[in-house]
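With one protein chain held back, the other chains of the complex are shown just where they sit.
What follows is chain A.
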Amino acid sequence: MAAAAAAWRLLAPLLFLLLLSACSTMPTVTGPVEPPLRRYEDLVKPGQPNMLDVKDSVEGFNRGSYRFNYYFDEYLYRPVVRGYEFIMPNYLEDRVSDAIDNLGEITNLTNNLMQFNLKGAGITVSRFVINSTIGVGGLWDQAKKMGLKRQTEDFGLTLGHYGTGSGSYLMLPVLGASNVRDTTGLIADLATSNYLGPVAWINDSTFTFAYSGIYAIDRRHRTPFRYRQTGSPFEYELIRTLYTMKRDFDIEQTKEQK
């Protein structure tokens, strides 16, 4: 139950924000509107698909959330990560990343199994055993040196694998680009790792906090993305399109692997 409660704690504020954010995606009109010189209707044939057109039913909320994430990243998240990078030698940073990846094998395993990707599941188990022993608790990725590549899977991909559509695009506060399917997947994976992962092994709230904190810092440390790096007024659209294309591509991959 703890896991479900944790998932709910994550979801409840989100839903609350969604309700608040019936905020409009329409522009404010300040006078008589004249059509512009270059009109959408003249340049786009009816029914012609465009990859920038991604289903985005709560766009007003998403854009607000994007803006929040920009400030959060700029003034809190990255300064903390920079502090971490300043204190830690690069070598130790990599050890932390490897250890976290090793603990994350639990969701890779469950999702490979759910996709009936037995080979992927086998590799994941072998990797976990090798890295937890020879790799000293996962601090070193020895399995990779032996040619066993990480079989990254998540529940969003599993749902996609079985044909679940992506649903509307979602920009989650703090967590970033997602969609309805992947958010559901994220909650399921969170529940899995709460039941079966490190949080369940050591029943201690200090450990849970420390683990979550380090997990969050390591995740940002490894993500090269910087807000406003595109220098484009359409950064929101570009990320939305590329995120969607990337997840579609990954789902195709899960089907090819079988």
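The criterion applied here is as follows: contacts are C-beta pairs under 8 Å (C-beta built on N, C-alpha and C of every residue); 3 or more make two chains touch, one makes a residue touch a chain; residues count from 1.
Just so we're on the same page, contacts and distances are computed from a predicted model.
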Undisplayed chain, where the name is taken from the UniProt record, one of "Spore maturation protein", "Alpha/beta hydrolase", "Glutamate transporter permease" or "Anti-sigma K factor RskA C-terminal domain-containing protein": "Alpha/beta hydrolase"
Residue touching the undisplayed chain, where the options are A:N90, A:S205 or A:Q229: A:Q229
Missing-chain contacts mapped onto chain A: 23-40, 43-44, 48-53, 56, 59-60, 63-64, 67, 70, 177, 223-239, 242-243, 245-246, 249, 252
